[in-house]
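These notes are about the structure you will find just below.
One protein chain is absent from this view; the other protein chains keep their places.
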Amino acid sequence: MKLRRESHPLVVVGAGPAGLCAALEAAEAGLPPLVLDEGSRGGGQLVKQIHRFFGSREHGAGKRGFQIAEELVSGCLGKGVEIRLGHKVLGFFPDGRLLVDGDEGVFVLQPGATILATGAVEKSFPFPGWTLPGVMGAGAAQTLVNQHRVMPGKRALMVGAGNVGLIVAYQLLQAGVEVAGVIEVNRAVGGYAVHAGRLRREGVPILLRHRLRAAEGKKEVESVLVEDMERGTWKRFSVDTLCLAVGMAPQAELAAMRGCRLVYLSELGGFLPWHDRAMRTDRPGVYVAGDLAGVEEASVAMDEGRLAGLAAALDAGVLDPGEAAERMEEVMDRLELLRGGPFGEPRRKAKERLCSMTGLVTGGAGRKAGIRGRTGRR
Amino acid sequence: MPEVMSSEVVVIGGGVIGAAIAYYLCREGAEVMIVEEDDLASGASGACDGFVSLQTKAPGPHLRLAMESAQLFPELAEDLDVDIEYRRCGGLLLATSQEQMKELRGRAKALKAEGLEVEILAAGDVKDFLPEVGKEVKGGSYCPLDARVNPISLTLGLAKKAQEMGATILRGCKVENIVVTNNRVREVHTTAGSIHSRRVVCAAGVGSNQIGKMIIVDVPVLPQRGQILVTESREPVLKTLVAGAEYLGTKANIQALMPADAESAKLGLGFTAEQTASGNLLLGSTREFVGFDNQTTPEAMNAIARNALRYLPWVEDMDVIRSFAGLRPCSPDGLPILGTIKGIRGFYLATGHSGDGICLAPVTGVTISELVLDGETSLDIAPFSLYRFK
Amino acid sequence: MKKGKGCEGKAPGMRVRGHPVLGEPPGGREITVFLDGKPLPAREGEPLAAALFASGIRVAHYAAEGREPRGPFCMIGRCTECRMVLEGKGMVLTCLTPAEEGMRLHTPGRRGKP
Partner (left out) sequence: MGSEVTDETNGWQEAWEAAENGAVAVMDCHEEIPCNPCQEACPNGAIRVEPHVCALPRLDPGACNGCGRCVALCPGMAVFLLDRRERNGFARVTVPYEMGGKPVEGDVVQVVDGEGKALTEGKILKVRAWGGEAPTLLLTVRVPEEVALKVRGVRYRLIELDEGLEVENAPPLLDYPICRCEDVSLQNVRETLRSGVRSLLTLRRATRVGLGYCQGLFCQSSLREELAAAAGREAWKMGSFRVRPPVRPVKLGRLGGENA
């Protein structure tokens, strides 16, 4: 009995905002892809987001995350994109093949081209008591309350006052979980002031210059020890849940396995596959988008997905180069604007540094070169 | 400028063979330097199973070498500071057809004639050793002296002890050239500098061919890929080593024991299973000549899993958490290449162990240290000479 | 200092009710699963880990020879800390395994137990 084989001209790994937008764009260009996702719902992390989104109309701004997810999924289905949920990609081999575990069994998938949109994973760090049940990622708590509609505990302390920490703390309150506070080692809130403001007006203190020291408890978390870094004193919070919101890192295992060159950029979450402005990696036929290509906002993920979809369609020869260039320019301009402002600036610079790393790909990494790409040289 | 060093003996290769040679040389008071291109156990020794299997050796010199080696393990386990997880757990060789059974019976007879304890098991008897076996299993042979060891711990333990006895280990140090003058080895040029030495041992595994070229000797060692699946950790479920008869077939090139279907034959598929001290099952394996590619492949992962289910259907609900591949330094006949080189004094070969490196490391260490220091060995190594191929 | 209400013993009742944005949860069929032999309410199709949280159960398995309780950390199948034994299936990640009527879960690694 042989391993079942399947092939598809374009495979997208990950049905989050980046993957779905890539699929939409490629489908519109005449290359409807096969999208794989290990989750049970399309939309990636959007499905657990219940706040209204920033960005512009093109990103569904003003709508709630799960609503955007639904729209993207139905948009894809309407364009003939096949989305297979509950499909785990077990490996992305150097010869370009994927090993996939889905309801049809484990099989080998031979893609013409592959867009990786595998997203990011929450960072964590070890500390005394971090293995106690009740200590979890902020995203895990968010998944529980918003997607599964279950509280992780009755009273929580949040670590990290970036956007994720602030938003999840607010959403825990919405679900009926008490939030004792948000602690942050830095001198300032890292996330948007509006998110901090929403939380403060609910009476949740944001304690700056406070460091997490330990989670305590016998069988589960019963309390958390925190150091006041200014006063050098220690406090004990009586909580049963400790959420960590200390950043996200690109999930680059598949890209690494494929042999994509990884670069380290702390502003974008750590190790990520090198890519040009059109989201091409240094491996022919392999594209990246979204948090995998650097942890940023969902709006950026969507536009990067569109670029990857366009580049894949262009390189596959189904999209007219002139039309592709025009569409890409438009998306690139928008991306430029999304990365404007004080929050986007460090990421914009990091992306610029990334794209200017030359000598990796023939065809250069400049913007125009990026658009021209490998047309006709498949 | 790189510094100039010197050493009584230079051992090229920090795998289990190099480490064992260094260890036994140090025990005799020699001054030893291990030159390792990458890190200790970074080649085949760090990407293999822990079989110390006797009944899979060819009756004759190969078996005698292995039996000698097996006797050295308990003492090593005692002497090394690292727990090498040595257990004389016994080994099963399972047959899935009457033809295979017949072949195993014949082999058992030959092995017994050489003094190895081997027992032929009927299908019903196999159940004494395993919770459950697949329907295809027709019986097998059992060798109580078969054992398992942690190959990485063994390598690291040998190297550590050698170091304590004065050996120097140069990691990340690549040999670039070997200088021979007046038919004698004089110097080893490395990326870390030159080493003056009149005795050089090549224990470079799959890199041996490259080393041989430096002294214009063809060392016929080719990398042979073996892939292995690792499962989640479980409470002890596998008391013994388990191998399928096809493992022996592909290993020793025995026609009667070759895998039946073409795909398995192409992969050189042979079943092996063992449970490590940490509780993981290691399931193998393949024999493929694909150059230096040590990636695992979808076909082999599937084939190994499928094969495992044939023999041990109860592994069905176990999670595979990792796979890895090692490159066995393979000689044309699957036996090690041990001994000196004609016309060049001070150069010794200890390579080509072809997947038996772990098992044969102690005896290789003892024998090569004797050869290097005394010029003669207590065990006849003539059958393992490089010149048997000519 | 105010003592947190929820810190001493979590009784069942951890389901989110009357959510201001999401409203009442979609009603999955009420089913029963078993944890170490004891019945536990669950909603059909929700991840087993969610059903356990709903009953205030956060220990999935024991590590370090039974000394250390562990529980779900990432809820998206990466940390593998939510793993438990599901009868007939072996070890599963409970954060990704949908609940079905009559499933029997076991807490692995607890000292003194198999």
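Read from first to last, the chains carry the letters A, B and C; within each, the first residue is number 1.
Here is the rule we use: a contact is a pair of C-beta atoms (placed from the backbone, for glycine too) under 8 Å apart; a residue touches a chain by one contact, two chains touch by 3 or more.
What you see is a predicted model, and the numbers here were worked out from it, not measured in a lab.
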item: Which displayed chains the hidden chain touches across the whole complex; value: A, B, C
item: Touch with the omitted chain, as defined above, among B:Lys239, B:Arg306 or B:Arg388; value: B:Arg306
item: Contacting the left-out chain in the complete assembly, out of B:Ser323, B:Thr351 or B:Thr364; value: B:Ser323
item: Of A:Val12, A:Ile50, A:Leu144 or A:Val221, the residue in touch with the unshown chain; value: A:Ile50
item: Positions on chain C where the hidden chain makes contact; value: 1-2, 4, 18-23, 63-64, 68, 70, 73, 77-81, 83, 89-91, 93
item: Chain A residues that touch the omitted chain in the full complex; value: 1, 3-4, 38, 50-57, 61-64, 67, 88-91, 93, 99, 101, 104-107, 121, 123-131, 173-174, 176, 178, 180-181, 192-195, 197-198, 200-205, 213-214, 225-227, 233-238, 249, 253-254, 256-257, 262, 264, 266, 270-271, 297, 299, 334, 337-344
item: Chain B, residues in touch with the chain not shown (by the definition above); value: 39-42, 46, 152, 156, 229, 231-233, 278, 283, 296, 301-309, 315-324
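Here, only the chains that are shown with their structure count from here on.
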item: Among all chain pairs, the one with the most C-beta contacts; value: A-C
item: Chain nearest the overall C-alpha centroid of the shown protein atoms; value: A
item: Whole-Å separation of chain centres (CA-atom averages), chain A against chain B; value: 44
item: Numbers and ranges of chain A residues touching at least 2 other chains; value: none
item: Chain C, residues touching no fewer than two other chains; value: none
item: In the complex, chain B residues that touch chain A; value: 263, 295, 297-299, 301-302, 306
item: Touching residues (chain side chain A, partner chain C) in the complex; value: 38-40, 50, 64, 121-122, 124, 131-137, 139-140, 143-146, 148-155, 174-176, 178, 180, 219-220, 222-223, 238-240
item: Footprint of chain B on chain A - complex, ascending; value: 1-3, 91, 93-94, 97, 99, 106, 108
